[in-house]
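Apart from one protein chain that is not included, each protein chain of the complex appears where it belongs.
Naming follows writing order (A and B), and every chain is counted from residue 1.
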Amino acid sequence: MSYTKRVDGRKSFTELRPITAKAGVIARADGSAYFKIGNTAAYAAVYGPRELHPRNKQIPTRGLLRCDYVMMPFSGMGDRVRPGPNRRAKEISMVTQKALDPVLDLQDYPNAVVDVFICLPETDAGSRCAGICAASIALADAGVPMKDLICAVSTGQVGDKVVVDLDYAEEAYSDGPVSDIPVAMIPSTGELTLLQMDGEISKKDLMEALKLVKESMNEIYEVQKNALKEKYPAGGDDDE
Amino acid sequence: MSGLTINDKDVVVPGEVLAEGMDYLPSHGTYRLDNTIRAGKLGLARIDGKVIKIIPLSGVYSPRRNDVIICKVFDVLMSGWRVNTFTPYSAMLSMKDGTNEFIMKGANLTKYHKIGDYIMCKVVNVTSQRLIDVTMKGPGLRKLDNGRFIRVNSHKVPRIIGKQGSMVSMVKNATGCRILVGQNGVVWVSGEPEMEILAIETIKKVEKESHVSGLTDAIKVFLEEKTGKKLETKAEEKSEPEGEQQ
Partner (left out) sequence: MMMSESRKHITEYLKKGLRLDGRKLDEFREVSVEYGISKNAEGSARVKIGGTEVLAGVKLNIGTPYSDRPDEGTLMVGVELYPLASPEFESGPPSIDSIELARVVDRGIREAGAIDNKALCIEKGEKIWIVSVDICPINDEGNLFDAAGLAAIAAIMDAKFPKVEKDGTVNYKEKTKNSLPIKKRPIPVTVWRIGNELIVDPINEEEKSADARLTIASLSDGIICALQKGGDATLTVEDVDKMTDLALVKAKELRSKLGGKAK
């Protein structure tokens, strides 16, 4: 059977769910953001650059980026997510760090650490991507030198169609093959900093998916940019 | 001029295109990517002739030699004290730089400065590994007793001090508080409780509305309303741009 209409009613296969983003939502953090796409929402808080403990983790030539991703216990449909060490969350923390690090310039902060904490109150697929988008805004908000933001969204295949931004219902589609491909990208160069896949896809469809998702990244960049510009209005002079 | 994709004093985000073509030169906080100049951090884009740079709006303070900053003692050693600079790097205050008094060999340095004390000091040296030395020898440098401390965005310090100290002087006059502003964004306020609260509220207002033009007048009105007293605007205040005295 052909996948003709998206489960949630979106008109096009490359349409993203509605996105809202806000910068500076956690006053105690050095930088912070909230990013919501469809029913997946993520908070990110950045602390740092700050002193790094334990000492043996310090790098004398640059600052270290550390990421921690966690889902709130009530965030998922169905079962409660038990708090505590969680392998999936640890893996996502690691790929998040790898997705963000390439754009950061931490040379001016030897031996220091930039900590990024991501928490999700609500998940409906695409959670690691939402976390990365939120973290990006938060890092910029914190004034960390970075050559670009990082945009992330999932792409993949549902049945016989290549789609962008799968929600939970599409991930669970049972009338055909499904592949879920979270992608993170540097928007100015198109370079990928995160690429994973669950499911099955042909090489041809994979290349098609990667091509389609690139256009979505620009849309996400605009949302992230606006979130930052809303918090930092352009201004008058320093003198009177 | 053609080539520019933004205006002077626009707020720009990382990766944003500032200019196209080869006419412009990247400077602090910007970089060249192929045919474009892009922002390398969140900040205010400033165009000076053909050079584009970014003034940061947020981010941790970077200690520079001769900056006057407010630090907090967190360790007492044999040869001096270690102080928190409110950056990722602590600083060393050596025995000789900590006080003008003669210190006996083997004396307990806690007598002079103890853990938790706040001091106004000057940055003497910063190494590439960010080892920082500070001194308390110099005009206006001293321990800060009484009063309250708040932290502000270090990038807003110039605005809070104002041109030739005009902004902070106005707050001092209106509230009768002593106010010292460290380049590292730590501010000391000392006076009557109600006035301390007003001074802090005003400083936070300046920090929040730093982008608004005509801010000095707006703050003058704010202070006059809150105190019920008219303020004379003192045209020139003779004071150092970094930390204020008394």
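Quick note on the criterion: a contact is a pair of C-beta atoms (placed from the backbone, for glycine too) under 8 Å apart; a residue touches a chain by one contact, two chains touch by 3 or more.
Keep in mind it's a predicted model, so treat the numbers as computed, not measured.
Asker: Kindly state which of the options A:D68, A:E208 or A:E222 is in contact with the chain not pictured.
Answerer: The missing chain is touched by A:D68.
Asker: For the chain not shown, which residue from A:F35, A:F117 or A:Y232 touches it across the whole complex?
Answerer: Within the whole complex, the residue contacting the unshown chain is A:F117.
Asker: So that we can see where the missing chain sits, which residues of chain A does it touch?
Answerer: Counting over the whole complex, chain A touches the hidden chain at residues 25-29, 39, 41, 43-45, 47, 50, 68, 70, 72-80, 83, 115, 117-119, 121-124.
Asker: Just the residue numbers, please: which parts of chain B touch the chain that's not shown?
Answerer: 116, 146-152, 186, 193-194, 197, 200-201
The rule is simple: only the chains that are shown with their structure count from here on.
Asker: Can you compute the centre-to-centre distance for chain A and chain B, using the mean CA position of each chain? Integer Å is fine.
Answerer: 33
Asker: Write out the stretch or stretches of chain B touching chain A in their complex.
Answerer: Checking each residue of chain B against chain A gives 9-11, 13-16, 29, 31, 33, 36, 38, 40-44, 56-60, 62, 88-90, 128-130, 155, 158-159, 163, 166, 210-217.
Asker: Using the touch rule from the top, collect the residues of chain A that touch chain B in their complex.
Answerer: 30-31, 48-52, 60, 63, 103, 105, 108-113, 140-149, 186-189, 221, 224-225, 228-229, 232-240
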